[in-house]
Structure formats: structure tokens, C-alpha cells
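Rather than the whole complex, this shows some of its chains in their spots.
Going in written order, the chains are labelled A, B and C, and every chain counts its residues from 1.
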């Protein structure tokens, strides 16, 4: 299971994770969430659902997510980023928010708009631009009740460790005075 | 027309300004918006409309605002403040956002969550805790098509000037070496 | 009514919106406000009015705006951005402030200089660099007393929705594992 994402055949079956974003311009950031799901064989769907431009469809998406069989929602948005919080308001599912950095403020506005939710309506926020981690978090959430997936996550963590250890060799060789 | 707000008989007639907030705990900040409307004899209504706790009623409020005859909406919210932007998504009316400061971050999260709206859906943002200015801005918006109200705003500005000039006397007297 | 601006014949008639900025270097940001007005057929004017370099002409512009028949003023400025607030001090009209980002601080100085106005003198602040939203907010303000313009804004919001929905198709096709 490589550390970086790459295209691969879509996992089969009904989607368990819904990945949504406010605009297709967010896709270059958000596709890493899809790739992470694919790496673990977790079926997902991806769509544009804008809180500000299609609010009814957005609420409908959130409200239908649980009855439709989704188990986790990942929502990416930037600036005054309302999508993750609004979806969390209408679904009992865990919602993961990805702060997408825009042209100004380096994503700090996106982060605060997503993470500072009022008591009662949590959003599981990841780092600015951290869509890959959003996908991995979705896998962990599913793995909490899925022993095979938990084993796969443990294997992934082993692979991370091995990759990090391999990087040490390069630095040990590159150090000028070493 | 005094500079500071105070209770007074409600202006009669159908409300022209809707003042909403996410929780009754925002009222101590938001009542200054109501007082400003009252000073200018502008009928208004005030209510709790939570984006995260009652999203359907929130969208319904926004969608009905224009048909019901409201001309301006003022929305106050704190933290991941989504109410002003979500209302702006479903009404053609101008929406004024008041960033309510919460326990942490001094309102910076509220400000960025309200002001950094994406292109297409503007929110007219005032200062952190600036509910009085939200009320005055609503009056200016109505005054743009109401000569009598415009005259009242000009008179208000004259009164502001007079009050500021009077303050000078106090400072001139207080200066230790003056 | 397309979502993005483009040159088009000027709306005829006396200007209803005044768009001003501190320097012609702000025009590449501010022209989106003009384009938004043009899309809705709202006559406007655009000019350079510098608070710091031509303060008398600036105050005169602000003071004459209402008698001349303008109904909304849009002012863009960067850094220690004083233009929107100073205009708001001398006109009863609603003033919309656009924080123009400069070389440093990513527009945070511009935003705070515009939005944090003292009680009594509101400025309707939009996002950093959000000139298009400033134009749309001006249209909403005019639409508050203009049923035809309100209908146009509702149609615009429908178009926004349709455009956002169309974007979903692209993302659904692009998802690697979908």
C-alpha cells in the first residue's frame, strides 16, 4: 500500500464514504481523499454540493446520506467554509471537514470556519489542504467496526514506518560532514 | 436621536428588518441592532434561527423573508458562524452579518467565517460585536429608497457630530498641562 | 446571466452605484464590482478617490453622492484602508467596503481597517478582494425596493445553482476510484 495516491480501479460495491466539495475547483485538493479510500478498497462517491449555491440539494444530500447507506461524509470547502458544518447539522454520520486554502489567508479562514463549530454539532477537522488525511480518517472510522480494515490500517502504518526508515539512508548519505 | 440605544415603544407596522441569531445567548450583543432600528422608527422583528440546530427552519426563514415583506436581514453568529451566509444563499435581500465574539479567539473566527464568502453570495459584514452598526446599516439600506429616512440619517449624523464636539470640552479641561 | 463578468454595453441612465478606489492600481480588483452591476443593468460610475492624497475631493465625493442621486457607494482600498470609512462618515448612503490585498499581510490589514468601524458609522464589508460580491451586494440593496431587480437576483441565484450542479458531473467523472 504505497504512501502516495495513484489512480486504480474503483472499489466495487455501494459507496460507504461520500466525498463532497463546494466547487469542482476544489477537486485537485480533494482527490487525495478519494485516492486514500481507493487504496483501502473502500467504495466511495464524489460530488459537488455547494452550501451557498445549492442549499436545498446540500441539505438533501446530508439528510439522505445515512438512509442511503453512507457511513462517513468528507466535505471540503474554503474561505467562509460552511459545507462541513451544515452537513453535520442534518446527518447523524461523522462528518470530516477539509479546510481548502484559497488565494488569501493561506487557509486560516477555512480552518476556523470549519473547526470552531458550536456545541452539539461536531465536525472532525483535518489540516489545511489535508484531504489525504481525511480519507485515512474515514478508513479509521470504518475500521473501528471492521477488523479486516483495522488490520489493513495497521499494515499501512507499518508501511509508513518502513518508508520513513528508508528515507534516513538518504539523509545519512547526504550530510556534508557526516 | 441619542447616540446610545434605549428601550422605547415598538415602531408600528409590518417589520421591514429581520434580526436573527443562532441562540438567545447572542441577544445581549444583538439587541443593539434592534435599538438602532427602533430609534429610526423602522419596524423590525427578532428571533432565534440556528443554522446548525434548526437548518430547515433557518432556510425557510431566509426563503420567506422577501415574500413576507422584509427588506433587510441582520444575522448574528459566533465561532464557525454560518447563519449569515446560509441566509444570503436563499434570499435576494441584503444580509448583514454581525460577528459575535465567543469565549476564545476574540471574534476573529466569527469575523472570518462571515466575511470571507465566495463570489456570488455576499454578506455585508460589520465589526466584531458591532450590532448597533448593523442596525444603522439596515437603516441606510432602507434610506437609499426612502427620502424621509435619508433625512433622518443625516440628522443622526449631525447629532453624532455634535456629541463628538461636546466631548472635546471634557478633554480640554482634563489635560493636566493644558 | 453568466456567473463570471465580461464587458458589455454600459447600462443607460444616471448612475445609481458609485464605485471608487484609492488608486488606479486597484482597478484590476475593483472592475469585478462594475461588471456585476452591468450584468444586472444597474447604471454605475467608477472613479479614483483617494482618502490620503485628495481628502477634500474625497469628502466632496461622499457628500455629493446622495444629492447627485447615487444610492450605494462601493469603495475599495488596501493597507491602512480609510476610504470606505471616511465616505461612510459623510453620506447617509450605504457604503460597501472591499479590502484590497497589498504586497504584504494578504489583505488582513485592509480587512481590519475597513470592518472594525466605530459605532455610528457602519461599512458593509465584503471578503478580501471580493469586488464581485460588492457589486452583487449593491444590487441586492437596490433590489430591496425594486421588485424587478429582486426577481433578477432570484434568477441569478437560480443560475448559480444550475452552474454548481453542472460542476458535479465533472467531479463525478474525475474521481479516480468512482
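Following the convention adopted for this analysis, a residue touches a chain if its C-beta (ideal position, glycine included) is under 8 Å from a C-beta of that chain, and two chains touch if they have at least 3 such contacts.
Computed from a prediction, not measured in an experiment: that's the story for all the values here.
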Assembly copy number, counted for this structure file with 3 shown: 8
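By our rule, only the chains that are shown with their structure count from here on.
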Distance between the centres, which are taken as Cα means, of chain C and chain A, whole angstrom: 35
Centroid spacing, where centroids are CA-atom means, of chain B and chain C in whole angstrom: 19
For chain C, residues contacting two or more additional chains: 127-128, 160
Residues of chain A touching chain C in the complex: 5-11, 19, 21-24, 27, 31, 34-35, 37-38, 43-50, 53-54, 57, 79-80, 103-106
Chain B residues touching chain A - in the complex, by the definition given at the top: 22-23, 51-53, 55-56, 59, 78-82, 85-86, 88-90, 102, 105, 108-109, 112-118, 120-121, 123
Of all residues in chain B, those that touch chain C in their complex: 3, 66, 71-72, 89-90, 92-96, 111, 115-117, 119-128, 130, 132-134, 136-137, 140-146, 150, 153-154, 157, 160
